[in-house]
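A single protein chain has been omitted; all remaining protein chains appear in their positions.
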Amino acid sequence: MIKEAKNQTIVFKNKPRIIGNYSIAGPKEGKGPFGEMFDYVMKDDFFGEKTYEKAERKMLEHAIFGATDKALLRPDNIDMLICGDLLNQIITSSYAARAFDVSYLGIFSACSAMALSIGIGASMVNAGYFKNVACATSSHFSTAERQFRFPLELGNQRPPTSQWTCTGSGCTVLSLGGQGPYIDSVTFGKAMDYGVCDVNNMGAAMAPAAMETMISVFKDTKTKPEDYDLILTGDLGKLGAEILLDLMEERGYKLGKNYCDCGQMIFYHDQNVLMGGSGCGCSATIFNSYVVERLKTGQLKKVLYIATGALLSTTACQQGESIPGIAHALVVKASPPFEERTVTKKEKQQFAENIKKQLKKYNVEGE
Amino acid sequence: MEYFLNYLYVFLIGGFVCMLGQILVIRTNMTTSRILVSFVLLGVILEATTAYDYIYGVAQAGISVPIVGFGASLAKGAISAVRTKGILGIFTGGLEATAGGIAAAVIFAFIFSLIFRAKTKKTG
Partner (left out) sequence: MNYKDRNKKYNEYVKQKIPKTRSWPTLFNAFWVGGVICMIGQGIGDGIRAIWPDLSGSMVSAYISIILIFIASLLTGIGVYDRIGAFAGAGSIVPITGFSNSITSPAMDYKNEGIIFGLCVKMFSIAGPVIVIGVLASAVVGLIYLFI
């Protein structure tokens, strides 16, 4: 059955639903405005592991486990796992996938991996090829910093336009049956390059891609910015969000109060993060905590989520290349029956401890 | 009083050199490597033009503690080695004079990196 595909947008007729969502964040993110909403906040960045790479992997496994558990499934009930992260050869995803006995799709789309994985997953679920698909991403400040920037202990000042890679991981389980918010449409973006070469100014590199994707969403689905309860961009940061507002106004779209940027929101201003957060984990954690929970309770009805990514490579940048940006968009809609109550903090903690125990039992072969 | 003046000069000149570095950082977003390289080069040039000794006479540690001093001793080593050993001095002089600093950096870095592990940055 071929769906209506207009330009870049796929509209799903079979309503792939979000039946499980889980978010885990680092200690710094836990102190931010969304700290209470995350399912689990790590006490330290190592998460009981020896290296940051292993900690990130454990985080991702934890998130996938948590989301499947919340969806009342067992890990073997998942039919496909779609993962992405920031590191070279997406090692976090690939190594985390070892722990699960399912088909695995590793994707790289920089910080926009969450929207891309959900987009691919929803397409597969909608087409009926797979029943339950888990889509997950993760990022870790220390691994990203080591790979893209400087050693952790180097005493340097971060340039004023730089962003803070979030430590966090989010997982969404999609399925045809069940209740909950559903993915209405997905728009796969184009790689846009406006010739920004500054590695420390990724917001400016990503903003044109976000604009392009946003405009195609509005055109393809014949909607206006006011039609959405919330328009959420991934991790443009403060500067990127301002640029996006200007770019959109230039094209004749005025983004109002319903526009927000995850990178801007995830930290308080006094947390010393300059332009805000970035990384897969930034939008993944907010999407899987705040957005999905609010959609479940019906406080938000229609959300446009645009995850943005800077397809940055240190090699290419050192050779003088500019940074291409990418953005993928999802339209997520709430559907009744709505949940009445939200989960308390204590319940979340118990749930997380339970997940940890399960993970220990389950994940033995990999190590 | 002489002591006090001495330290004042050290503070003022050392601080001034560092401030030059900070101006570079703000103006050009230079990375650590580039700052270090440019100040080493500055030191080499100062020594080659014999200006370094005049500054050192006033500033002492104020100019020798910044990496400028490292560059100056590289050049100084090369110059004096060339005078005593001829052509061989071009190759041996620079590193010979700074061997202590480089070896110390390597040795301490090795030891401390075995003992401690890197922690996530606290502030931006």
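As written, the chain order gives the labels A and B, with residue 1 at the start of each chain.
In the analysis below, contacts are C-beta pairs under 8 Å (C-beta built on N, C-alpha and C of every residue); 3 or more make two chains touch, one makes a residue touch a chain.
Remember, it's a predicted structure, so these values are computed and weren't measured experimentally.
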Exercise. Name every shown chain in contact with the chain that has been left out of the document.
Key: A, B
Self-check item: Option touching the unshown chain, where A:Val186, A:Val199 or A:Ile243 are the choices
Solution: A:Ile243
Quiz item: Which listed residue, A:Phe150, A:Tyr253 or A:Phe338, touches the chain dropped from view?
Solution: A:Phe150
Practice problem: Identify the residues of chain A touching the omitted chain, counting contacts across the whole complex. | Solution: 50-51, 53, 146, 150-158, 160-161, 193-196, 201, 204, 208, 239, 242-243, 246, 322
Self-check item: Interface with the unshown chain - residue positions in chain B
Solution: 6-7, 10-26, 32-37, 39-41, 44, 47-48, 60-62, 64-71, 73-75, 77-79, 81-83, 86-87, 89-91, 93-95, 97-98, 100-102, 104-106, 108-119, 121-124
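Assume only the chains that are shown with their structure count from here on.
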Exercise. Could you tell me the distance, in whole angstrom, between the mean C-alpha positions of chain A and chain B?
Key: 45
Self-check item: Interface residues, chain A side, partner chain B - complex
Solution: 28, 45, 52, 141-142, 145, 150-154, 156-159, 162, 164, 167, 198, 200, 272-274
Quiz item: Which positions of chain B touch chain A when the two form their complex?
Solution: 25, 29, 31-32, 118-121, 123-124
